[in-house]
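Only one protein chain is missing from this complex, and each of the others stays in its spot.
And then subunit A:
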Amino acid sequence: MSQYWMLIAILLPIVGGILVKVIPFSDRRIMKIYLECIMIVTSVIVFLLAGMRPQGKLEVVHFMQDLSISFRIDGMSMVFSVLVAALWPLAMLYSFEYMEHEKHQRVFFMFYSITYGVTLGISYASDMLSMYFFYELLTLVTVPLILHSLSRQAIHATRKYLYYSLGGAAFALIGIVFLMVYGNQLDFVMGGVLNLEKIGDKKQVLLVVYLIACMGFGVKAAMWPMGSWLPDAGVAPTPVTALLHAVAVVKAGVFAIIRLTYYSFGTEFLRGTWVQAVVMAFAMFSIVYGCTRAVMERHIKRRLAYSTISNLSYIIFSAAIMTPLGLVGALTHMICHACMKICSFLCAGAVMHQTEKMYIDDLNGYGRKMPVVFGCFTVSALGLMGVPGLAGFISKWNIAKAAVASERLQAYLGVGCLLISAFLTSIYMMSIVFRAYFPGRNFRYEDIEEVKDPSWRMCLPLMLFALAVICLGLFSGPLVRFFTDVASGMY
């Protein structure tokens, strides 16, 4: 396919989103059909692009020397863009019903759509600067989404999100500047672009800079000291929490860390240094931290948000192993976690939409009244725990395999963290499931007579995601083989 299709894929949802505000739709239904069409068309383009990959890069704006905004599709781009493209139309479908009774729907859908384009921009960016551009843009276009309800909490959460994200990005910029100075180029190349001759005896400085940049991107990936914006941002409407704060935005952070580690600084340069140990240690701590906080949390969305913190750190931990196997584990968990977490968030959202209950203590007996929602939730909960046969097990297996194969003591400890976290996950996820299905002998189902499953627009995405969790668990072979190819630099 022509390279220009990349630009179309990015611009279509952005322009289409802006037009939502411009075109005077007479009927909400038409607006929704219009939006869904844009989403589907964009996704189709993305799938085609992944299937028929345009070679070479497309330079859109040229600044000076080798600084430009340009796009290219490599293995990582394929993984991230296809993931996003698979989720967005479904999440959009879900949000139509979820947002039915909310105000400011147009603004919401406008930014929801724009975010899609920007996220694709991140995945297609061919060099550090382009990625950084879209990365910052992502922060800005998601602000109105968190702000949506305009409540005090929302404003507070938005501010927190903004200053965490922008602050983090500032640190990341330092890394870019150093890459410019000490690298051969800014383009992403598997194995890194550093020029060892230029570096000379300044290796330690570069390591510090890597750490700073990594932590900077780690803000979006919600690593421990910088992750507290994520649970607060749960005040946003559920489609936002589900798609952005479980997949798009946070995975963009992880994506950036992988780009930085594998494609810019290069694993050869970093492996075995103290920086690797530090990043791994932070990731390991975040894994346990997220789970522990999740166990202590009673609000269902906040609980899931803490779970996200923990799971994102799985990915970072795996990436920090800095071997091809580690990258395979990271990518596998990126995909699997996306499906599982979006599914569980959407289920939580469905419960909130149908009953306005948001604390897990209120969910007694719902399993029988909302069979579809809780069926899907159970699948995703079991998946998150890592029960064999579901997606979570495959990714955890790969991560642990990579960790053990690296033969570092710290990596072994990391496997221990994974196992502890799996146990805690079983506590915080299964306690919800058990409440719903085993409310106790004397529970009166008449009390929750009015609780029922939402309409097909909400149920369909749920069921598809649950199905994806099962399929990923059972037939992950081709996917993992593809990741292995990506990690070995074939694309």
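Convention: a contact is a pair of C-beta atoms (placed from the backbone, for glycine too) under 8 Å apart; a residue touches a chain by one contact, two chains touch by 3 or more; residues count from 1.
The rule is simple: contacts and distances are computed from a predicted model.
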The complex's invisible chain, by UniProt name, from "Ubiquinone biosynthesis O-methyltransferase", "Phosphate transport system permease protein PstA", "NADH-quinone oxidoreductase subunit J" or "Sodium:proton antiporter": "Sodium:proton antiporter"
Selected residue (touches chain absent from view) among A:L150, A:V181 or A:L196: A:V181
Selected from A:V15, A:A277, A:M358 or A:V404 as touching the chain missing from the view: A:V404
Touching the absent chain when the full complex is considered, from A:K57, A:H148 or A:R293: A:R293
For subunit A, the residues touching the chain missing from this view: 156, 159-160, 162-167, 169-171, 173-174, 177-178, 181, 224-225, 228, 288-289, 292-293, 295-296, 382, 385, 387-389, 393-394, 397-398, 400-401, 404-405, 415-416, 419, 422-423, 426, 430, 434, 438-441, 443, 473-477, 480
